[in-house]
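Of the protein chains in this complex, one is absent; all others appear in place.
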Amino acid sequence: MIEVLYFAWLRERIGVNRETVDTKAATVEALIAELVARGEGYALAFADRKSLRVALDQEMAAFDQSLVGVREVAFFPPMTGG
Amino acid sequence: MIEVLYFAWLRERIGVNRETVDTKAATVEALIAELVARGEGYALAFADRKSLRVALDQEMAAFDQSLVGVREVAFFPPMTGG
Amino acid sequence: MRVLVQQGPFDLGAESNAFAEGVRGAGAVVTFTGLVRDNGGAVLGMEIEHYPGMTERAIAAMMQQAQARFGLLDALVIHRHGRLGPAEPIMMVATAASHRAQAFAAAEFLMDYLKSRAPFWKRELGPEGATWVAAKDEDEAALGRW
Partner (left out) sequence: MRVLVQQGPFDLGAESNAFAEGVRGAGAVVTFTGLVRDNGGAVLGMEIEHYPGMTERAIAAMMQQAQARFGLLDALVIHRHGRLGPAEPIMMVATAASHRAQAFAAAEFLMDYLKSRAPFWKRELGPEGATWVAAKDEDEAALGRW
């Protein structure tokens, strides 16, 4: 079970800000593929990979990174702080 | 008649912060030569030309600049503001 | 070093004074304050979303990097989230160092990292609705200088 968080327009497209996902996905890539299969909102949210960022347990990560031991995955667009 | 001002260690070496000088010096250079002839304090103040700056009527100037029409000449070391 | 992530406003003046008075032996203090631009009335406000938990961690990590790299004597970051009106302060950074070059460089370093590496997302509220602010290529490029 992994806690998955969405922010900004990813959250809006998917319609929830967090959900618990029962998955055996080994990598971020694999998790995205599972999520995209859930429906149009997810597909739309993940369509533009260049505008997608991911954090594993609150640290920035790459899409090919392993999910072993990870409790929290967050997806969001490029940050616009400051 | 030109008003001559001295600041920082130039002022200390010369012993006054300003004086009115009756001069026909055509340039800053010529004025310095006249002042140096006045005595040891002046000679000491003007000895290190690399550490000497001059302003004519409150604008930075070069040593070869003309004194025609100038009312106020100021001599001082490199500035240390900020 | 102090990080504040908060919804409410902050007092730039009071924070600046407290910061400057709290540092021992500093010769230079730099502050940066980011304000909601009104763009001539086109921006009615701003909404800032953030990632609680990760935000504080990410900012603390940047501050430690800045301290090590520029020999900072102290640093402060305050960043708001939620809804803000035009001209309201969004965030501030303060840095203290012995000399001006380090204090300036550290403040710019922190700003560049806050722009692109702290999990905040801004949405501008205009007369025709809300628009997510797009990340700028120049902000990503700015990180290249460090």
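Going in written order, the chains are labelled A, B and C, and every chain counts its residues from 1.
We take it that contacts are C-beta pairs under 8 Å (C-beta built on N, C-alpha and C of every residue); 3 or more make two chains touch, one makes a residue touch a chain.
None of these values were measured; they are calculated from a predicted model.
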Problem - Interface partners of the hidden chain - shown chains only, full complex considered - result: B, C
Handout entry: Contact partner of the left-out chain, one of C:Val3, C:Val77, C:Ala107 or C:Ala135
Key = C:Ala107
Practice task
Identify the residues of chain C touching the omitted chain, counting contacts across the whole complex.
Solution key: 11-17, 20, 24-40, 87, 89, 98, 100, 103-104, 107-108, 111
Problem - Touching residues on chain B - with respect to the absent chain - result: 5, 7-9, 11, 55, 58-60, 74, 76-82
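In this text, only the chains that are shown with their structure count from here on.
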Completion exercise
dist(centroid_CA(chain A), centroid_CA(chain C)) in Å evaluates to 26
Handout entry: Centroid spacing, where centroids are CA-atom means, of chain A and chain B in whole angstrom
Key = 72
Problem - Separation of mean Cα positions, chain C and chain B [Å, integer] - result: 48
Exercise for the section: Mind pulling the residue numbers of chain B that touch at least two other chains? Expected result: none
Exercise for the section: Please list all residues of chain C that touch 2 or more other chains. Expected result: none
